[in-house]
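Provided herewith is a single structure, encoded as structure tokens, for subsequent inquiry.
Complex shown without one protein chain; remaining protein chains in place.
Then we have chain A:
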């Protein structure tokens, strides 16, 4: 029986090739999108979730409460870890981690591996010495000082060495398998070798561990013993950098709420100097590290649950749209099956048997679609990886979860899409069915089908509007004047140790002689950058610190000119190596309550304990991403802190100049690794998530439009076929082709208009919520809404007209002859 049913199912699918193709393609695209979203969500939610002691692992993070809001950081003061270890009996282990960047040097001791420089690209260089085939490798790398307790908290696989011994003393280092291979050819080779870090510290390799997985927040390639960290004994509770993190393992049975009271006392005990912000620490569950946007992590990638939920919703939307297609087409097709149903019933089939028969047909279609979807997914994965900047993160057939998901998809879709049509078809009265007297009315009310089309178009409408708004906002961001010049500005890292300090002036002179360089400046951070430092300040002997944080940028006298910052009053900085005077922005004046820029010139300001006069006021520029407001800000010189150089380059000579700069740089700082980035690129990176979301929206909106389009086409073809007789009669009565096309279009246009009416408020809520995440945002005008409507009306008109034109043009005689 089953075999027979399957045969009939296949024959039917083959007989109605057009409908089958529409069903399968629509469903396959929907399923493929769902699979991609599932893979992405699964990857994103799997970050650091499978350690043995998972539930007890917490990261300790910091927050400060200011009058104008809270400030959060993943960093903690260096003395926090030993203090926690001392004061909290509830904690089983505490481990501090400190990240740093520097030059790693290995002496040539192994034959050069051809794959040695894969991935890192042009930043690294290898020098062959004396044709021995041996290499000195010099790279700029990130290094982590980690306490050995870290590996008691996080269990990872060790290839060699034991964490308890490998990181106990200064000068010890362990590395990942990948890095060991990179530097020494094989991990066995690495053990016992040594590495020089930043020219002054030698590390001995005491262990190698299996690489941290892609879905880990720890980019740990080189791990040195925390005992080697020069600042490990710091007692500065007031100094926090996001390069210092702290992890804690709770004792079994202890919950995080048990720590509230002790934490309060702890904070009271150690934070004795009262700054303007009230310090606090939070125990953050390890599973939150990848998802809490308030705190960063070493990988600088967080993705909030809200964004993930947004994607999941899109996935569900896609699935619903595809299912609706299916239901519409299946019920539409039902009439052609009515005779079969009648005959089967006369032969004694029970209704439930028929339901199962039709359900299994749906399942068959779903499975075919799923196979196609797997192919589409495989093809789309490289694009997805490219978009996410995550290599090798997605594998379709890597884990059982994917298969479980596929199985669920098949069951869900078959049931969602197949159950209603099956009920309708199996419900036909056999007497009528055999006489071919089943009409559209009895084949599952047209009303339901219309409702489904409205739902489909509502979803399409919402996605079109949202996409248009996202695109508009991204354009707005790209085109908004940031208040400073960021085109053709390159930022080049410079070494900031005292040895090289003396070379800075000479280096700039040589740079300025390059024909392509318009201006250059030393500074700690570009006008808009991730590296914002904030501090408290007092103004004009007001006696106490102001209750807001001042953003400080240390830069030389050329900074204003390099970035084309506009002076409103006073003058720019004069040449100085140390703090001599301040240039401030308008926002600071507003915060201080000063009305005229001229009024602050000559007044003094105390920042970081240094009192100096304000000599200039500049127009506000965006120092944060456009999601945030402009901060009050001061610029002053302090050459010890300069870590980068900005180069304003003639765009026509960009490439040539950059290679000249690199050459000069390498000559000047031979022991360091050249790194540069264009400011435009840095700024674009601020909106990575939004860009990714933008692309996803565009793609999925396109997919949904396509699915709706072919679904509509199928439905129209069906309706046209079904109304062939009516159309023919009307034609005989004198209707012209145009009038018939109009008639068929009318009901669809009403549906689209209703769908838009439903979609507008929903889309308005969604988009305005999203836009609220931006401090600077485009106006939510009527245009995206109108455009979405026009677009959907156009699509409907084209689809319906295409098909109905054909129906209206057929000779009525053909339709009426064989009644």
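Going forward, a contact is a pair of C-beta atoms (placed from the backbone, for glycine too) under 8 Å apart; a residue touches a chain by one contact, two chains touch by 3 or more; residues count from 1.
Methods note: contacts and distances are computed from a predicted model.
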UniProt protein name of the chain not shown, from "RNA polymerase sigma factor RpoE", "1-acyl-sn-glycerol-3-phosphate acyltransferase", "Glutamyl-tRNA(Gln) amidotransferase subunit A" or "ATP-binding cassette domain-containing protein": "ATP-binding cassette domain-containing protein"
Candidate in contact with the missing chain, chosen from A:313, A:499 or A:813: A:813
Hidden-chain contact residue, picked from the options A:400, A:670 or A:734: A:734
Of A:725, A:769 or A:806, the residue in touch with the unshown chain: A:725
Residues in chain A touching the chain absent from view: 439, 725-726, 728-730, 732-737, 739, 811-813, 816-817, 819
